[in-house]
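Of the protein chains in this complex, one is absent; all others appear in place.
Just so it is clear, A and B label the chains in written order, and each chain counts residues from 1 on its own.
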Amino acid sequence: MAVSAVNLQSLKKSKDLLCIVILALIAILAFISRLLSVVRFESVIHEFDPWFNYRATQYLVNEGFYKFLTWFDQVSWYPLGRVVGGTLYPGIMITSGIIYKVLHFFNFNIDIRHICVFLGPVFAGLTSIATYLLTSEVCTKSAGLFAAAFVAIAPGYISRSVAGSYDNEAISIFLLMITFYFWVKSVKTGSSFLAACTALFYFYMVSAWGGYIFIINLIPLHVFVLLLMGRYSKRLYVAYSTFYVLGTIGSMQIPFVGFQPATTAEHMAALGTFGLLQIVAFASFCRDQLPSESFKTLLKRALIVIFIIGITGFIVLQRLHIIDPWTGRLYSLFDTGYAKKHIPIIASVSEHQPTAWPSFFFDLHILVPMFPVGVYFAFKKLTDENVFIILYSFTAAYFAGVMVRLMLTLTPIVCVTAGICMSYLFDNFLGYKKSKATVVKVEETEEVLSGNESTPESPVSPKINSPKINSPKMTNSPKIHNKLKKSEHNSQKQDNSESPSITFEIKLIVTLSLLLVFCMYVWHCTWVTSNAYSSPSIVLASRNRDGSQHIIDDFREAYYWLRQNSAEDAKIMSWWDYGYQLAGMTNRTTLVDNNTWNNTHIATVGRMLASNEENAYELLRKHDVDYALVMFGGAIGYSGDDINKFLWMIRISENVYPEQVKEENFYNSRGEYRVDDSVSPTLRDSIMFKMSFYRFKDLYPNNQAFDRVRGTTVYSKPIQLTIMDEVYSSENLLVRIYKIKKPDNIGRSLQSAAVFNSGRRRKRNRKSRKYKQQKIDD
Amino acid sequence: MKTLFLFTLIIQFTSFIFAKSNSLSGNRILVVLDNIEDKSNYSIFFKSLEDRGFDLSYSSASDDKLELIKFEESLYDHLVLLAPETNYYENDVGPKQIIEFIDKGGNVLLAANENTGSTTQDLLYEFGSVVDEAKFNVIDNFVHNSTTSSVLALDKLEIPISSDELEAPILYSGTAIKFKGKNPYSKPLLVAGPAAYSWDNSAVNKDPLVTGSNIVLVNTLQAVNNARIIITGSTKMFTDEFIESPVKINDKTYEKSGNLDFITNISKWTFQEKKVLKVISSKHHKVGETERPEYYTIKNNMHYEIELSEYNDGIWQPFNATDIQLELIMLDPYIRTTLKQQPITNPTSSTFSIDLIIPDHCGVFTFKVDYRRYGLSWILEKDVIAIHPLHYNEFPRFLGEGLPYYFGAFSMLGGFIIISILALYHEDDTKKNTDTVTSSKKEKEVAATEKKKN
């Protein structure tokens, strides 16, 4: 032993060095693999929400933090305006703002846009590091490296963090992992400093993404389960108390969150667990003090009673509306049919749909089947941190099943568990260095043991069985079941005897085949990234017959047209999907946008689009609308256009205006939603339909007009638009912009004025005269 | 003497050359007649116009040099259409072009008669009124000139657009105009008496289009761009014959009809010589400031004032009113209040102002003065400005109600510090010390350790 000590030290050093190098490479890889969109197209902000974040960041950088904090945005949600400061998560803007300031302090004059574009990839690199830390905390370093490598290129995460998708999720996955890392570590060591770090990053997370709810429920769940397993310890107590108090105070500093931690149901679990923990702590303390059996049983009863009282009290308070009930989005997670019935605006968003299995495979590929195996290992050695891993896997799996969007939170934990699985596997099949490596580990652990009272359990350490290790463990955490330890013992014994019997050629073959599998994984990830996730949906690409790429840039074309040709204070009406882009690119006033905070206003816009010309004109005048903008994909087959979204608009506005808008009127007599000659009259008169198909058939000779999205011929009679003029249609007719007419100068209705201008003479008072004659006759 | 005469002559001559009408929108008038000879019938009327400084150019509807708009520019400022009977004008000067002329700000005085041509009918239809069929006359057996019943003599205006009353009745002979009532900007000026009806002697079996005081004789219309339009059913009104002829209405006789007076009034109104309003300035600011702020904050005190001036016969004078209203609108009006007229300081204008408190609701508001009164030109003054909520540093700090909380917080802080000091600096073996440090944020724990120690 003493002999090998020296080269063990050197070995240890080189091992760490290697580890660091690999990790750095992984981080760089994570960064690079997300640049495809920039390479393909250009360094541009992607789809919808990022445009607002980008705009907000610009505001922050130009106007300073305090003005940003109380920013009243009068350009959006006209005429209501939006109190932006109070209705957004400022984390991502502040992050890039700080980066911007720092760089400029060092005279790197980088445009804020580039920072915004590349923020996602940078944080992806950090995420892989955080994942490494977390995994190596619950398992070995090698597992950590595997996990980092997986998460670096996992499509499920790339989808939200490619260059240009400047969205909250881009940074918050990193925050998620780092928070969990610190949490696990603080539970392990019981240091209140680490717990404070957890709280700090939790605060950062709260400022960055609404998904912080996941943390603030998962961690208490972890604590609660540990308590149920009878694993209460001072470490747990310190960690959670520190985390909860600091974290809550921190989270209350975000204006958008405000007092929710004290009032809303989502946060009550954390509060309850906190209280419970105090009681348990007190109980265990008393137990240490007075060792009478009867008193202990009394305590146990008391605990149960208090627990039940707490639950009932919570329910009562919620009934009395002292505690706000769950928000619709969250509620729809548990009652899966809820959203569709009550909140169409949530159900209308495609990423709130449940997840079919292809999505799982598409986003995680081979990691999917590894996932349960990793969980199995977590169960096999049931330490506190593994309990956490299990809970995380379980909840994340459920949520991802319910909502496609939450695939995002599932991805990291899948990578972690897969990493664990792989590390075990390769411990078996690349086991040359194993003995030495583990010896190193043993020594580490010994060093740790001497100082700290808790044991960081590494999966390899028990393999060479040293009573030195097990004995302190027993003394420290006596509540681990004897079974567990027994199983470990005998498994360890077998390992010693059997491990050499895996011959070289087996190792070779297994390794090669697994390498093959991983190559497939890498190919898959690259393919997915390049084909699915790195197209900025604001610029569309299509392939010509010769395979060359054809860029469809209608959106920006149209937005720039507006920017150039409309008045500074023009008000533009469109469906809310395009609000952020309009505000970001045209710098004009919009009525509604993707921050759907006011359902009524959105419903009003829906009602405008759904109603016929006269009614629409009143509403448009009331809202001072100057331009109306619709997306029409019929010409090039862009399926995400407004006619396809129209039914959702109708549903949303029917929720608010059940009298004025009725969904069934938009289906024709056979109950179908058609745009050809069998179109329902209500739909035909709605300005949405008119704006979409206005003069569409003039593109085609002799009435051959064909809608390539709906796959039908279009309504064959000419469409009259009297309340607005077509001012612009983009190259592929994808975006159509109309200017709302002013009321007629000499007080005619716009319809009659239009008829007059079209030159057709109208029959005059004869009608009234005839009518009178009839009355005279009979 | 002679020189003096010469001098005055020159004066008159120059004044004639440089004659300038009182019209605000220029003094080029185009008179369109059915055929150019009719000109002599209206000599008095035209003379009066020329005396008021307009330069008239005459054209017959069938004249191929007839032009109204050239190169997007209207060649005249006012239009007198005394050519009802022509069906189609030359050079497609039709309803379309005339309405375009109006949209460009031109004023129109239009007269129909018993057999109105299609052009005029179309035009009238666009103005929201309809003339009766050909050969239909307005007849009133009670209020008519003694000689013939088909010549009405009316002595009261429906809604006077000019303050002054008629001293002699107006002679009217022509077709009936039915006001469809759809057009919000149009108002009848002169209507027939209750016993009037529209009648065609030749075709007896038809019943009249309109009867009684539904018969509109003279109709006014003021477009959104304040272009003014007069519609009347009788060309004869303007003829010298009617102007000159004496009136005998139930045993009261006037040696001269009131037509000229009336025509002068309405033509003055039509050609923007009177009853023209304009906004000289409008401004709003916080009380105690002078500049328009970038935005208001809820519950600010603000001051709004608007300066108006009225034009009558060549002079700008203060406009007096008590019914000018200011609206603060966000979808719906949040505040609608009447502006108070300030004592007149400026001889040409008058100021209306008010102090008010901004509504307690943030949003983008429109401050709007929308003043439409019959006869006066329309005033629309609007300004869009945002009303912000309180900013982070504008909330009141240290409320009285909050005292218990402050006390609680600070006492908690103090207690925490004291107890941690106690916990840290009292004699104990190291083991427990670490314990208390790690879990020192709960006094309970600490107290416990102390208890344990004793």
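We take it that a residue touches a chain if its C-beta (ideal position, glycine included) is under 8 Å from a C-beta of that chain, and two chains touch if they have at least 3 such contacts.
Here is the rule we use: contacts and distances are computed from a predicted model.
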Chain excluded from display, named as in UniProt, from "HORMA domain-containing protein", "Metaxin", "N-acetylglucosamine-6-phosphate deacetylase" or "Thioredoxin domain-containing protein": "Thioredoxin domain-containing protein"
Touched by the hidden chain, restricted to displayed chains: A
Option from A:V373, A:A570 or A:L721 whose C-beta touches the chain left out: A:V373
Hidden-chain contact residue, picked from the options A:S393, A:T529 or A:S574: A:S393
Touching the absent chain when the full complex is considered, from A:S43, A:Q353 or A:N565: A:Q353
Selected from A:Y157, A:Y424, A:Y627 or A:F666 as touching the chain missing from the view: A:Y424
Chain not shown: contacting residue from A:Y59, A:F224, A:Y331 or A:F362: A:F362
Sites on chain A contacted by the missing partner chain, in the whole complex: 336-337, 353-362, 366, 368-373, 375-377, 379-380, 382, 390, 393-394, 397-398, 400-402, 421-422, 424-425, 427-429, 481, 483-484, 491, 494-495, 497-499, 501-503, 506, 509-510, 513, 516-517, 520, 523-524, 527, 531, 663-664
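Note that only the chains that are shown with their structure count from here on.
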Computed distance of Cα centres, chain B from chain A, in Å: 54
Of all residues in chain B, those that touch chain A in their complex: 95-96, 99, 102-103, 121-122, 125-128, 130, 132-133, 178, 182-186, 206-207, 209, 221, 223-225, 227, 229, 295, 330-331, 362-366, 384, 386, 388-389, 391-393, 435, 438-439, 441-442, 444-445, 448, 452
Chain A - residues contacting chain B, complex: 66, 69-70, 72, 74, 78-81, 83, 85, 190-192, 234, 237-238, 241-242, 245, 278, 281-282, 285, 289, 569, 622-624, 742-749, 756-757, 759, 761-762, 764-765, 768-769, 772-773, 776
